[in-house]
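First the structure, in the form of structure tokens, and then the observations on it.
Shown here: the complex without one of its protein chains, the others still in place.
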Amino acid sequence: MATLAIRNVTKNYGDLEVLRGINIDADDGEFLVLLGPSGCGKSTLLNAIAGLEAISGGDILIDGSIVTGLEPRERDIAMVFQSYALYPTMSVRKNIEFGMRVRGVPPGERRAAVEKVAQTLQLSSLLDRKPSQLSGGQRQRVAMGRALVREPKVFLFDEPLSNLDAKLRIEMRAEIKRLHQNLETTIVYVTHDQIEAMTLATKVVVMRGGVVQQVGRPQDIYDRPANLYVAGFIGSPPMNFIPADLTVEGERIQARIARNGAAPVAIDVGPITADRAVLAGREVILGVRPEALTEAGEAVRPGKVAIDATIEILEPTGADTFAVISLGGAAVTARCHPRAFHSRGPARFELDTASVLIFDPGSERRID
Amino acid sequence: MNAVDSAHLGARPRTALPTTQQRSDGFAIAGRIAIYATLIAFALFFLAPLVVMLVTSLKPADEIRSGTFLALPVAPTLEAWSKAWTSACVGVNCIGVAPFYLNTFLITVPATVLSTLIGAINGYALTQVEFRGSRFIYGLLMLGCFTPYQGVMIPVARTLGFLDLAGSLSGLVLIHTIYGVCFTTMFFRNYFLDVPKELTRAARVDGAGFFQIFFAIMLPMSLPIMVVTVIWQFTSIWNDFLFGVAFTTGENAPIMVALNNIVNSSTGEREYNVDMAAALLAALPTIVIYVLAGKYFIRGLMAGSVKG
Partner (left out) sequence: MPEGRIYSPGHAVAVAGFGGGSRQVLTALAVLIPSMLAVGLFVYVFVAWTGVISLTTSRFAPDYTFVGLSQYFKLWANDRWITSVANLGIFSLLFIGLTVGAGLVLAIFLDQRIRAENAIRTIYLYPMAISFIVTGIAWKWLLTPDLGIEKLVRSWGFADFKFDWIVDPRMAIYTIVIAAFWQSAGFVMAIFLAALRGVDSEIIKAARIDGASLPEIYRSIVIPMVRPAFLSVIVILLYQALRSFDLVVALTNGGPGFASDLPTTFMFKYTFGRSQLAQGAASAIMITMTVAAVMIPYLYSELRHERRR
């Protein structure tokens, strides 16, 4: 268990910059999730932490000491791979104890460690099988066992759930969470699945094009995304982006969403701030989570604005029904009660004004 | 080559093609008959020389003169086989093929083992180096596989002489190993290329070094390609004639050279039954391998097919 620090790490392949000045700190016991689409550099960064890929600049520190130039074996880390990377000719037991064997751990100690880990991961009955005789979920457990048994300073997970089917993925996700809670280890976990990031992380790092977009607690990133990219990447269905004009009304800021053939919708978005004042009179992008837009009751509640619109598409999902309406020229999704609407057509919605975010279309940043 | 090296012939039988069994008109049945007739005719064509050799080897000399090659032996005898084994004349030495058999094993086994092991570690090493020019180096190695031996024979002869290995079995082991390494390296490299990189990475995170990874993980999992390579090398070296005839003399000759000498010996009357028995004896090890491990043999053929 240890802290991890990434300092100004860069990585180039020739002229191609894969990582550009990455800075991240993880506390002892942190569950750090590197989140981003494929090609964003998250796996490269993980491999760099592991020592599997050399970096072009910067430093990586584990527990305060620089490990930048060290081989993987000298870093005291363990890793779970996307394809599990189980050694096909070895039994489960041999797979799990391989790392200890090459490090010269005596057989008795190895055996005890394997038994313990096998118990934790419910692998005891599978120890003598070959990887090819295991199901996907079992292989996943073995891969985790191989990492756990070494009790390293830092665990690295490279998209460990992406090869499992949907149901198993949710089970294993819960299991990884439980493991982390029990062991209180430092984990770095790479995924492109924002739900995994939300459920597992104590700290999420959103990456794009080799650049860190935002670092923060999952709920903070969800509620207060730093820019349009993060806002759009996190959340399902994604955040609605609605063009609007920002005006100053006395001490307050108002956003006006233009409507085709109807009066614009005016939304009070809070008191004037220095940053927002700069944008007054300009077009901005409003960020509205689907759950901030719901069906309206008899009377509009305080803090809400009523919006009359035509439902174009209804998507029932069981727990919620998503209604797609047109607002400010954008298709906007509202998360509604499943029994709120049964057919397309005109309907009344209400918008929670306090949760509306404002983004500068030029810099794409959130403006508070 | 790559277009074919991953091909598996034991592949699924085709199910999507319209088979004439689904249609029942006479035209289709005639087509089906024509297909079978062609396939069977070719099967007979491919089998004929082997059968003829076998039949001839079992005939006494007078039956060869009197009958055609298709006539079955009236009084089958193994005399020709025993003569081929023990006393057929190789040049002026009437000692049969037995000693040359032993020679060939003494050449083939060490050269096969050495070239396979070197190829295995080379192939793994090649998948671990990626730098500017590593492809070029591999290209040079592959081109080396396909250089015609005529282009190197004179220097090889001089070099073997210089090393005091001229005409010796160890000289042939050396030559077969060196020229075999190109192919074995190619086989293993292409195999290891298909092993997920994550496996090596996992082993490195586990703390294993290059040789630990090779011996504990890569070598055990390369068993299929190892069988292919061993069979390929064994067959190629066993069947070699060119190196044998160029670099050995007299009693150190490998089997194919001895066989050619038996058949072309000008002393005495031609004993075709002995020739055929000797030829079958020479072909026996590779035929046995083919029968027992045809799948691996064919995979080797497909992977290294450019070797003549």
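First chain written, first letter: the chains are A and B, and each begins at residue 1.
By our rule, contacts are C-beta pairs under 8 Å (C-beta built on N, C-alpha and C of every residue); 3 or more make two chains touch, one makes a residue touch a chain.
Computed from a predicted model, the values in this text were never measured in an experiment.
In the complete complex, the residue from B:94, B:165 or B:301 that touches the missing chain is B:301.
By the touch rule set out above, subunit B reaches the unshown chain at residues 1-4, 7-9, 11-21, 32, 35-36, 38-39, 42-43, 45-50, 52-53, 56, 64, 68-70, 118, 121-122, 124-126, 128-129, 131, 135, 137-144, 146-156, 158-159, 178-179, 181-182, 185, 193, 197, 200, 204, 209-211, 235, 238-242, 245-246, 256, 259-260, 263-264, 272, 275-276, 279-280, 282-283, 286-287, 289-290, 294, 297-298, 301-302, 305-306, 308.
Here, only the chains that are shown with their structure count from here on.
On the side of subunit A, the complex with subunit B involves touching residues 47, 50-52, 71-73, 77-79, 81-83, 85-90, 98-99, 102-103, 146, 150, 156. Contact residues on subunit B toward subunit A in their complex (touch as defined above): 196, 198-199, 201-209, 212, 216-217, 220-221, 223.
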